[in-house]
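Removed: one protein chain of the complex. Kept in place: all other protein chains.
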Amino acid sequence: MPLVSYISLSAVLFTIGVMGVLLKRNALTIFMSIELMLNAVNVALAAFARHHGGLDGQIFVFFVMAVAAAEAAVGLAIFIAIFRLKKTTDVTEINLMRW
Amino acid sequence: MDAAMLKEIGEIVVRMLIIFTAVFTGVAYMTLVERRVSAWMQDRLGPNRVGPQGLLQPLADGLKHLMKEDVTPPGAHRTVFILAPIMVLIPAVVSFAVIPIAGDAINLQDLGLPWDWQIKPFIADVSVGLLILLGLASLEVYGVVLAGWSSGSKYPAMGALRSTAQMISYELALGLAILPVILTTGSLRLQTIAEAQSGTWFGFIPHWNVFIHPFGFLFLLISIFAENKRLPFDLPEAEPELVAGYHTEYSAMKFVMFYMAEYSAMIANAALMVTLFFGGWQVPGLALPQPWMFLVQAGAFAVKTFFFLFLFVWVRWTLPRFRYDQLMNLGWKVLLELAFINLLVVAMLVAAGVM
Partner (left out) sequence: MSLDTILASVASMTAICSALMVIWQRNAVISALFLVLNLGSVAILFLTLGGEFLAAVQVIVYAGAIMVLFLFVIMLLNPAPLKERFASGPVVTGLTFALGVLFVASLMRGVMSLAGAGGAMASVGERYGSTRSVGELLFTAYLYPFELAGVLLLVAMVGAVVLARRQAPGED
């Protein structure tokens, strides 16, 4: 497939991820949408790497995956801590600091 | 879709038929082997009525399970309940796609058949075969966790949580135990690893990895026991503790699928151990013309795999089971450290040029 197809796919996946983060109520689904966005970026990086014939893009994907793993772990730990307090996954309920 | 592609697809189908028939027959007869060997160890007779020496017992068991009522608990999430056994079975069976059973390919014309088709000793020649196997081992966890969640009751949920935690803990030690072999062989391709173990030392000790990496083999063995949830690591499905763990609520064919998945994974892992540490299909010191060499090598592979399956059954009926905290302790505080140290030592030896 030509480069433009891969990048378009990446754009679409990224936008779907953004929609998920902005619109969903369940905190876990918001986390998953963040993973969608990171995945979309990975596709774009790998496609560009192949386009130029180098491997630097793939190395970057490697690091993005490592960071995504770290972020998922810490994010879920925070979520567990909040869930123990509020007993709900609804983000609209977690509004103690709203003015 | 030209003739060449059709021929290639035909060859792949033939290989798949051979290997998957062998696997499913093996799975069916492992149930019988388990019962007869355990009976032999407990000084009693196992099932020996159905057919000569009980050889038709798996057939009878299969028919029985087919005719059982398929119960779905009321609180279950239907789609995922049906999906879970499938998700356990698929990675276990797909693992066989990359494991080689013999050295070189044979041509059907050598066997006297008129077609010019090659039968390669593996289904797929992947250059990252070992990583595929590790990935499939990671995917096996999904069926377990989904089975527990979708059953909608306490015991499966608890059992699934514990099983999942156990499996992901020992996956790390599994990967680390395999790494020294990759370091000394220099490739992730299973056929290359098997071929690198050819020849002998002093004329009679085969050049197998188990003599070069004894500790790696030991750690791999323990991790595989834990990954397959076999005793002494089967607390999550032990009857006095958790009824039947994550597959409590499953009956009839879905339960059979779990059972089949467990035995397929066992056979795949035994085959992996044989390929990595015991030379795979290598028969040292023997050189026959094709196609006899293919059959002898495949036979040797089967014998070595069967020895490990026997070991699985033997250990199951000999050792008591670990408590859950002892199990997690062993996985994280003991095995992981020792596997790391093993890897470090081998890496230093490889860098120094000794290995």
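So that you can tell them apart, the chains are marked A and B in the order they are listed, and the count of residues begins at 1 in each.
Operating definition for what follows: contacts are C-beta pairs under 8 Å (C-beta built on N, C-alpha and C of every residue); 3 or more make two chains touch, one makes a residue touch a chain.
Predicted model only: the values in this text are computed from it and were never measured.
Taking the full assembly into account, the omitted chain touches A, B.
For the chain missing from the display, the contacting residue among B:Ile132, B:Val313, B:Leu327 or B:Leu343 is B:Ile132, taking the whole complex into account. Contact between subunit A and the absent chain runs through residues 1-9, 11-20, 22-26, 28-29, 31-33, 35-36, 39, 42-43, 46-47, 49-53, 55-56, 58-59, 61-63, 65-74, 76-81, 83, 88-92.
Contact between subunit B and the absent chain runs through residues 77, 80, 83, 126-128, 131-132, 134-135, 137-139, 141-142, 145-146, 148-149, 157, 160-161, 164-165, 168, 188.
Here is the rule we go by: only the chains that are shown with their structure count from here on.
In whole angstrom, the spacing between the mean C-alpha positions of subunit A and subunit B is 34.
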